[in-house]
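The structure under discussion appears below in the form of structure tokens.
For this view, one protein chain was removed and the others were kept in their places.
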Amino acid sequence: MSSESQNGLTRRTLLKAGAGAATMASLGGCADTAEQLGVGSTDRTDTPVADANTAYGNCWMCCHNCAQEVKVTDDGTVVGITGVDGNPRGSAGAGTEGTLCPKGLGQLDKTHDPDRIKQPYIRKNGELQEATWEEAFEYTAQRLKEFDEEHGAETFLDAGSWAETPIFRTIWRDLYGTPERVGRGIHVCAGPTFVNGGMMGIGSNARVPDYQNSEYLIMWGRDPLESFAGQFEAKGILKAIEENDATLVTIDPQYTETAEKSDAWLPIKPRTDGALALAMANVIINEELYDAEFVENETYGFEAYKEAVADKTPEWAAEITDIEADKIRAIARGFAEAAPQAGISVWTGTSQSGNSWKASQNIIALNGLVGNIDRPGGLRLWKSTPTADPFEVCEWTPEGKGSGEARGTDTTIGVDLPNNAAGKTPAFRKYDEYNEYPARHITGMAHNLVPEMVDNDHINGMYCHHDMPLKDGNAEAWLDALDEMDLVIAVDAYWNGVTRNADVVFADATQLEKDTFGTGSWSSYSDKQWVVGGKAAVEPQFNTKPDYEILTGLAEAMGWGEYFPWEDHEEFIDDQLQALDLTLEELSTGDQNYELVGEYGYEQWRDSEGPAFRFDLDQVGSFSKAAEEAGMGTAPEWQPPGTYGDELSEEYPLEFYDIRSVFFSHGSDQGIDRLLEEFARKNGLDSKEYRGNYLHINPADAEPRGIETGDMVTIESETGGGELMAHVTELIKPGVVTSEYGFGEGSTQEDYEGLNTMKLHDTQMDPITGQVDRHLAVAVNGGE
Amino acid sequence: MGEQWGFYFDSEKCIGCHACSVSCSQRHDRDPEKDEWRTVKNVTTGEFPDVSSMPISMSCMHCSDAPCEKVCPCNSIQKREEDGIVVVDRDSCIGCHYCAWACPYGAPTYDDGGLMSKCNLCIGEGPGGGHEMPPREEQEGGGSQPACVDNCVGGAIEAGPISELKDKATTEAVEQFEQEPANVIVEANREENSAFPYEA
Partner (left out) sequence: MTAFGLWWGASGKWDIFVAIYLFLGGISGGAFLVASIAEWLGERADHEGYGFITRWGWTLSFGTIVVGSWTLLAHLSGPFLRAFMFPVKFTNWTSWMAVGTWVVVTFSLVVMARMIWATFGAEATDDPSGLPRHVVDRLGNNLFVDWGIDLVDWGADRTRPTGVLRRLVQVGGVGLAIMLVVYTALLLSAVNWMVPLWNQTLLPPLFVGSGFSAGIAMVVAVTYWQNDLDTHLVHRFGLLDDAVIVAEAVVLAALLYTLTTGGYGAARTLDGLTSGFGLVLLVGMVATGLLLPLAISAAQSLAGSGSMLSSRGVTTMKFGLVIAGSFLLRILLIFTAVQQPIIVA
């Protein structure tokens, strides 16, 4: 419990000592200096948290909108932060306590963090130099125009992600005219889950079952008690256990917090999930535990499915997965018998390997088999909240804007947006260089191929916002690509591998500093639609701007001002809220900043034509093509690890993949000391100076290598390697090593401590979606 | 003597996320690198695959027979009559560290000034907060909700007058509590987790 003190002052104490009379408001253009502090000199003894003013925000640390209630002193310092009761993402539902996880709590530190990027930067003579907003906008506009002339706008990559306004799509696609886009979802998060789901009939809903009504929950390659998309997942699971006496099963090579709360933990051999799923289906079909009525009337392709699993007995699967056949039977029976109040949750754990496509298809098929599709406690078809498209509904008077008849005082409805990307094909589909990739039939980009595209001059520039790509795919190649690119525009709050290598850096204001509006589909309310939002709790800190203003400022400089008639973000949001008869003002007043705005029932598939669920995807044209090229069938089938991607060898005998942690998300929080400290504590290594990520390794693998907890070890794949600290633990399957991603070179940490797990990567991917394959064969050495 | 305050902790709901530690640290404006007033640790046992890793959140227990109070030479540590909260008077603390040796829970921490500070059930803010504050009120009466309770994601921690906490707890937990000197009711009645319920 003792710890060495490195810096005796808290961030705020540090600022208190030197703050003086620093003002908080952003200075809009003149006298921008890096020394400007963004916080007042609040003496906590005089202003207890309890007495400060209350304001609201919605959390964007993992970007899933738990609501935040903050305490702000009169001089604009955020001194307290907590959740909002009853909030759809941050509570367990009506009448329950709203909380914030460590990431959400980290927003308090983030808001006034002096390590943030404090104003714009422009690269001049090879070095990033401070610039005013005006300069940055002008310069960027000029560079973008030059870029279009020299390379063509269609070679500009929109890699913006986790922005809090949709207008970046408007700017890059509709106005600038590039079809190139790399996002999260399909490309780096869980391509097989999303695309399979979409094709099989359930959209991306294989991720979040109807927890609170469920009696049997299988967390397959997921650890929602630590890695959740909104705290409602963790809370929902605990509630299901307590109130429904639900059975919880975890399938994971690691023993996680979710495993700890589970009735059964299946320490499966990595990448063999597909076999387990087929064996479960074998049991369910043979013992006639499936929903015959649903299968017969609402599904397509059952015969192909049945044939595929006919010989996939639990005994067969036991050999492959290292899980006893009887356990497989028991889980299959338990799940099927509890159905339809039984759900499976899959996300990255079963989606980020070369053979993930069939693994996902095999697993998702189980839902259709037991008939839990959009039934209480099962696979919920969550409905998102319809919002208006401001470009369609805004009412504005184009005074002096436009020409000819448009001039005048008549009110116009809607903005006539051009569609400058129309007819342009992304490079992935356009050029022969990528003909070997089946994924080009499914999507317009593959993350790991961007560096190659840069080499081929198919991509020459990039816009990146917040979600920097160096943590999601082959980092070595991407770092080279960043160098090669002619123009890199970055919007972010922290220095990292992208902003440090950018040509223009726009300083992003963080969540509490902007007007926000958020919504989604899944939540703790099984049958309600919702929105959350609020006015900014504090002014943009230092000399930063909210992303809405950054993008509209850029638009203005590009001569696109006419397409953005809103005064400010609030007006834009109000237009979005028109569909719900709400304004941002209304949303933010009162003692909560969310609204439940609609209800919807179950079994929504009754309202549509065609099968509710497909087992076999032979009717999906794009997939059939891709599958054929990739060498796989269209129905569920077994594909062993190594069919695509790495196979273990004598030289690289261990299987590595990266994992998440409750303290970090998407690599954007590793700059926050408080969270790094807790992470070190969780691993029992806070007494060391090191604050990077850890290599989790079983003693069976550590001892022969002479490795002890706390040793620095090296890890190598065929194409890359690095160094990090070992954490020897019994809570992981022998033969498997893992580490948290988002650290190391290029990360948001000041000193890049630890290993960027993506440096081990080459271009391994799922052939169907191009999803980055994160399972690698590695060698680990070190100790002493 | 006033109504005694204490904590209630249900490890079945704790997910080891450390939100309580972070929340406490923020409420009291404490340096992230300093020893925590509320610590979360996973108690790990067994060998793969028969393993278990129970997360526990622990802070000062405001013990009824507080050993820290007994050993402090200057009488700086006192268990308040009004509400049973054990507080430290930092104006008289000399930083001898004796209390840390006496405390089974690792509650005392020392800051750069060398003085002791620890959980004060959020009766005040900051180190030494709570000394000389009026009796602790519940939220309805205007008192603050302890930070750890406020943000416990799993809802594993509660705080309040012991009599109220007893109402929420299971009988076994209350019985256990009555035998211990600590003002915390702990639900740790874990079933044998390793026994897979479907023995074939």
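The chains carry the letters A and B, assigned in the order they are written, with residues numbered from 1 in each.
Note that in this section contacts are C-beta pairs under 8 Å (C-beta built on N, C-alpha and C of every residue); 3 or more make two chains touch, one makes a residue touch a chain.
Treat the numbers as computed from the prediction; the structure is a model and nothing was measured.
Engineer: Check each of B:Q4, B:S21, B:S52 or B:N120 against the chain that is not shown and name the one that touches it.
Structural biologist: If we include the chain that is not displayed, B:S52 is the one touching it.
Engineer: Need a quick check: the contact residues on chain B for the chain that isn't drawn.
Structural biologist: 11, 35, 39, 41, 43-46, 50-52, 54, 56, 58, 67, 70-75, 92-98, 100-106, 108-110, 113-115, 188, 192-194
As a convention for this text, only the chains that are shown with their structure count from here on.
Engineer: Which stretch or stretches of chain B touch chain A in the complex?
Structural biologist: 12-13, 15-19, 21-23, 25-27, 29-36, 39-42, 44, 46-49, 51-55, 106, 112, 124-126, 144, 147, 150-155, 193, 196-198, 200
Engineer: Where on chain A is chain B touching in the complex?
Structural biologist: Contact set of chain A toward chain B: 1-10, 12-13, 44-45, 48-50, 79-83, 92, 97, 99-102, 105-106, 108-109, 225-226, 231, 234-235, 238, 242, 247, 255, 257, 260-261, 263-265, 267, 326-327, 329-331, 333-334, 662-663, 673-675, 677-678, 681-682, 684, 698, 700, 729-734.
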